[in-house]
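Before I ask anything, here is the structure I am working with.
With one protein chain withheld, the remaining protein chains of the complex are depicted in position.
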Amino acid sequence: ADPALTGEGMTVYFQMGGNPGDSATLARELGAKAAADLLKVKLMPQYAGWDQQKMLEQANQALAAQPDAIVVMGHSGTDSMKRFLDEAKEAGIVVVTNNTRLPGTGLSYFGLDNYAAGKLLGEQMIAAGLKSGDKAVIYGTFEQTAHADISRGTIEAFDAAGVTYDKLQWSNEAVQDPSLAVPVIASYLQSNPDVKAIAVPGHSGITAVLAKVMEAAGKEPGSLITGGYDISPLTIDGLRKGYVTVVVDQQPYLQGYMPVLAAVLQKRYGIAGLEMNTGGGVFTKDNFEWVVPLVEQGVR
Amino acid sequence: MTMQAGEDSGELVRMENIQKHYGKVESLRNVNLSIGRNEIVGLLGDNGAGKSTLIKVMTGVEAPTAGKLFIKGKEVEAGGHSVRQAQELRIETVYQDKSLGEKQPLWRNFFVGRPITNRLGFIDVKAEKRIAEQIMKSTIGFRSRGISVDSTVGKLSGGERQGVAIGRAMHFDSDLIILDEPTVALAIKEVRRVLDFIQSIKAGGRSCIYIEHTLANVHEVADRLIVLDRGEIALDTQKSAMSLNELTEFLLSLHRVRH
Amino acid sequence: MTMQAGEDSGELVRMENIQKHYGKVESLRNVNLSIGRNEIVGLLGDNGAGKSTLIKVMTGVEAPTAGKLFIKGKEVEAGGHSVRQAQELRIETVYQDKSLGEKQPLWRNFFVGRPITNRLGFIDVKAEKRIAEQIMKSTIGFRSRGISVDSTVGKLSGGERQGVAIGRAMHFDSDLIILDEPTVALAIKEVRRVLDFIQSIKAGGRSCIYIEHTLANVHEVADRLIVLDRGEIALDTQKSAMSLNELTEFLLSLHRVRH
Amino acid sequence: MAMQTTNDPSAAGLRLPISRRIFAVEGMAILAVFALLIGIFMITAPQTFLGYRIYMTFLANVPPPMILALGLTFVVVAGEMDLSFPSIVAFSSYVFAILFKNYELTWLAFGAALLVGVILGFINGVIVTQLGIPSMITTLATLFLYGGLVTIVSGGLTIAIPSVTDTGIHAFFAGRIGVLPVQALWAVGVAVLLWFILNRHRFGENVLFIGDNARVAHVVGIRVDREKLKIFTLMGLLSAFAGVLLTLETTTYFSSQGMGYLLIVVASVFIGGTSIFGGSGTIVGTVIGALIVAIIEAGLVASGVQGFWTRLLIGVVFLVSVTLNTALEDPDRVPLFKRIRLRMKR
Partner (left out) sequence: MAMQTTNDPSAAGLRLPISRRIFAVEGMAILAVFALLIGIFMITAPQTFLGYRIYMTFLANVPPPMILALGLTFVVVAGEMDLSFPSIVAFSSYVFAILFKNYELTWLAFGAALLVGVILGFINGVIVTQLGIPSMITTLATLFLYGGLVTIVSGGLTIAIPSVTDTGIHAFFAGRIGVLPVQALWAVGVAVLLWFILNRHRFGENVLFIGDNARVAHVVGIRVDREKLKIFTLMGLLSAFAGVLLTLETTTYFSSQGMGYLLIVVASVFIGGTSIFGGSGTIVGTVIGALIVAIIEAGLVASGVQGFWTRLLIGVVFLVSVTLNTALEDPDRVPLFKRIRLRMKR
């Protein structure tokens, strides 16, 4: 028998999260495609524009096609996924989660520990010089969603270090067009000249406009400690010029690649319950240069 | 016709010092006027004299800027008056402006505002179509091919539309029927029908306000003549006091005096 | 008036076997017709006879379903004909349906489609207002207070609007002027003005098609009479051959024969 | 005049090609488009579309947007717009979820959720009629306002109520009869009711005339403001109902609930064939429109269309469906086809 692992004949539905080509989605797509090509799996990507409701519907649509495996996003939560998970189990369909965990299901999971990632961001900013009594601003989402766990992680890190902070909720529009965040953060900075740091837990596009924000508020590069999320071409420029202090990277390529691999492993060999925290990457002005070409290919 | 009980003064409508401004345009100025029972009033006047505005105030389409309005002896509150209320007080109007829903079928246009419904408000479509059909055939007598009660009003010719509007007024049995240039766009025979209809109003003991630029028509059917000029009443007289020639002369004189 | 050069046959408009269907409604059927130079043609017929449709086909508002249309001797392609082209061929029309932009000021309505512009297409507002003012004052003679060339057309009374539409037709010096029920809603004096205007068309060597239900008016000014009945031409004769009474009798007879 | 008899309208009616008579029935044309689409997907994705499961999935998920689209059809027929429904969906979902979670209320929670919808819809109506702000702007503003309010009230919480599946209200509104999701029956019920109201009730007639020409409606004695108030209130009520159905199906409330429906619902109404200009509209069309919108993406994915192409193809399918819908009813209403036909005749 051929010992090589292949997924030939397998169909895998895969939820990519955002919209095709989103900065937070592209690397995942590329990773998933690479793995699918390698393992000869038939990949069926689904896009939900980060709409939890749609993710849930798409999971059910995938189920209706009775594929071999379904890779889901965990945004809708274990409770709302319950019916889906039960039916998938009954039908013998492998379910793998990516990006956001489904706690209590014991399914294979590849993604950040969002909370830990947020905490890491806060800690890195403190390591970069943020002190007890300093004031920071967190520009993110604070709803009780899995994504907002990132903000909560950062908050905990700040609390622990005695850093005070204001919370600004980003708008749907700024999430789609980050340049819309520039006047908002800039005017906040002007009204609060004592602020020493900006944290953007969980948005690569807004991280990328931090340089513009500081320019607009009349802040010199390096005068604020700024922390963002997910590396992108413009963020690299920010790092280079010193506007961006630290970037935590969740390495979404892995979130695409690994679930396909895990699905094949589980289907073929029954290997289950794999887990990986993909969010180990941290970039500062000292260590980003080598990643530049990869970012431009969309892999990082 | 049903007679109203109680305080009925014999007057259907009375206006006291009615004024109507549109922004800085003064369309009606101190209009005092009353319409009695069983009289046909011809309302005349130049273009822009305020005839249509007067009608709109009377039927609740527009609220007067100042003044009092009494219908069947009861004062109606300014702003509180509505078309619906006027209909309930048995006033029926054919407006000069389009008053038909152009995308709706003929039968709906006929009954809109007062459909034939069951207790739950559901419309008896069959009955409405039947009656509409009857009236369109008998009263107005369309001769075009391909027109039925299901025809969309927007597709009718100018005269046909006017026919629908008049048919509506003919159907709902009212105490006061107001006709604002009803014969406009109508062919000779249909004009005759409208004049006959007005005479039947009189015969039925009901009243009518009839606006028209063709003086001969008005003079033929009216009991009383009212002339508006630049928002004011310039003449209010029994027809018997004025021949057609005198009337024509009077109207033309208005131009000479004041222009 | 400028004379056209070359192949000009003396005919302004010729229709050959023109047909117009609206869905299953047949508005025009095999219409053959020609309008000569310097002639006033009265177009008559029942409501829904197809008069307005005929006009719309002639002026490019609607494309005929079949048949040929010649203007000044040249065939115009069906579908290719447009209002603009008709205007360029110096045909001016007052339509029966509303043809005014209700939210636009009077002066714009006057010149729309053919504004006075500089070479870059920018409008000479002052000139347009001046001319509009002149015409509104002299030709139509509005007497209402508060109406100016800046007034929004939607706020005018029915007759005033009609006046604007006619004023437009009077201003643009054309070879053929088509008037579809132009006197509708107009007061006596203004009706007189329109009739005078038609006579001035004749005197100026130009032509006119005049649609009207008031037979006396048509008979007074027309050289030739055409009667449409249910989409077909039922009569096409010189006025001299028919007295007003005969004409009335003929129109009424159509009802008897075929209904 | 010899032709007279052949021009009898009823005879003419009979002479119409049979296809034209079929497609004159409300919604038949769009139904044909839908059938065509399903047919195509059956060929391109037989594994999925020849089974029953996918259809049950649709029937479980389509009812909320379909009910919203039905309500919006009324609003659009009246010549108005409502963009605030996503926030009303979220608000009523929240009310239902929190009352169930904290007080184990079921029917009362349902009632409270509907009441919230009615109130918010009513406020829309009041703003439109009393402040005279066009409904598109009003509801754009209240989309933000209500959405902000519910996140403030809920503190942005996500509320999971998995135990709601054991309640009677869940079985009643979102249970299964065999494999058939009950909410599909509710959607059909709403559609039938609204069809009768629009086409056979005086309220529907008033809505038609208001949308046709509000001035005419006023003049013929319709109380335009009062009817508009009713329309927005109805939309609020239906939004709340959709919200509860959604919450029962997913057993979760989260604060962005409903936002994803904005474009979908608007698209359903217009693909269904309701005129954007008011004065006419089709309930059957909206039902099918909602199904088409729901099926496109799933069908494309199941057919193996890759990533980036889905969005593009969704756009194409939209355009083709609308054109086909119009052309089936009357080819002459598509200017291009009319021109081609005229050319060919020459």
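In this document, chain identifiers A, B, C and D correspond to the written order of the chains, with residue numbering beginning at 1 in each.
The rule we apply is simple: contacts are C-beta pairs under 8 Å (C-beta built on N, C-alpha and C of every residue); 3 or more make two chains touch, one makes a residue touch a chain.
Here the structure is a predicted model, which means the values were calculated and not measured.
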item: Identified contact with the non-displayed chain, of B:Glu26, B:Glu92 or B:Glu160; value: B:Glu26
item: Residue touching the undisplayed chain, where the options are D:Gly27, D:Pro65, D:Gly147 or D:Pro181; value: D:Gly147
item: Candidate in contact with the missing chain, chosen from A:Asp37, A:Asp166 or A:Glu220; value: A:Asp166
item: Residue among C:Lys74, C:Lys98 or C:Lys137 that touches the chain left out of view; value: C:Lys98
item: Interface with the undisplayed chain - residues on subunit A; value: 19-23, 25-26, 29, 142, 166-169, 171-180, 182-188, 190-191, 193, 205, 208-209, 212, 216-218, 232-234, 236-237, 296-298
item: Touch residues of subunit C, complete complex, unshown partner; value: 61, 82-84, 86-87, 95, 97-104, 108, 112-115, 117, 120-123, 125, 145-148
item: Where the unshown chain meets subunit D, residue by residue; value: 127, 129-134, 136-138, 140-149, 151-152, 155-156, 225, 263, 266-267, 270-271, 275-277, 307-316, 318-319, 322-323, 326, 333-336
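As a convention for this text, only the chains that are shown with their structure count from here on.
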item: Between subunit D and subunit B, distance of the C-alpha-averaged centres to the nearest whole Å; value: 41
item: Mean-CA-position distance for subunit D and subunit A (Å); value: 34
item: Sequence positions of subunit A contacting 2 or more other chains; value: none
item: Set of subunit B residues in contact with two or more other chains; value: 97, 145-147
